[in-house]
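Of the protein chains in this complex, one is absent; all others appear in place.
Right after this comes subunit A.
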Amino acid sequence: MGNVLEVRSLSKSFGGIRAVRDVSFDLKRGEFLALIGPNGAGKTTCFNMLNGYLRPDTGSVKLLGRELVGIPPRKVWRMGVGRTFQITETFRSMTVLENVQMALISHNRRIFDLFSKATALYRDEALKLLELIGMAAQADRPCAELAYGDLKQLELAIALAHDPDLLLMDEPTAGMAPNERIALMQLTADIVARGHVSVIFTEHDMDVVFAHSHRILVLNRGELIAEGTGDEIRANALVQEVYLGGGSLFHEKETAHA
């Protein structure tokens, strides 16, 4: 199968900080790729360049052969890239269901509709997505009341609404209880297993990373220092060194930062 995403020599500096340096990688269809690295390694910056929130200083990002650099996030989304955020971004004055409906309304290009009742549009599809992530029972709750973990889950439902080819998940489980984490990542893995969507996710919880990802990229100070399967990464001396500040790679504690 061909590559969904081809990233070549991506770099970005903020003032003097070289947040991402010369990062290149490919992503296959149906692949579940983890992007790991210590705090400040440049993971979020990388994501922001992949879907248009930041313009890279150099480099190229090709989605199914089409260049993404220079295209604003809203258009990248229309080309089939979904995104969840490290710090959740939802419409807090709407219900859970309405949040998903808004993505569907936008996908169907009806946001300038002045007359239809928004809450009546794409209800069933939205409910189906909520069922998929196990939040159907919360459909009518105001988003502002949700626990942080639930918001993270809701973001996944929103990101899946337009049936993307590529999903970028920035720390999808941060702030969740351990059992919730396992459930969410299992669910994501199931979706990936259907073979249509490819996922790149960042994560600090190594158990999650090793349990599900097909392949792992390790970023340190903006540079890609290793790439491989879980076993290869575990055995990699350089990665050990980066992570060995306070104990083994397997017990790396998630540093809470939202």
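Note that a contact is a pair of C-beta atoms (placed from the backbone, for glycine too) under 8 Å apart; a residue touches a chain by one contact, two chains touch by 3 or more; residues count from 1.
Keep in mind that, in the parts below, contacts and distances are computed from a predicted model.
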### Message
When one chain of this assembly is omitted, its UniProt record names it as which of these: "ABC transporter permease", "Acyl carrier protein", "UvrB/UvrC motif-containing protein" or "Flavodoxin I"?
### Response
"ABC transporter permease"
### Task
Kindly state which of the options A:40, A:73 or A:230 is in contact with the chain not pictured.
A:73
### Message
Residue by residue, what part of subunit A touches the chain that was omitted?
### Response
51, 72-75, 77-78, 83, 85, 89-95, 98, 102-103, 105-107, 110-119, 121, 142-144, 158, 161-162
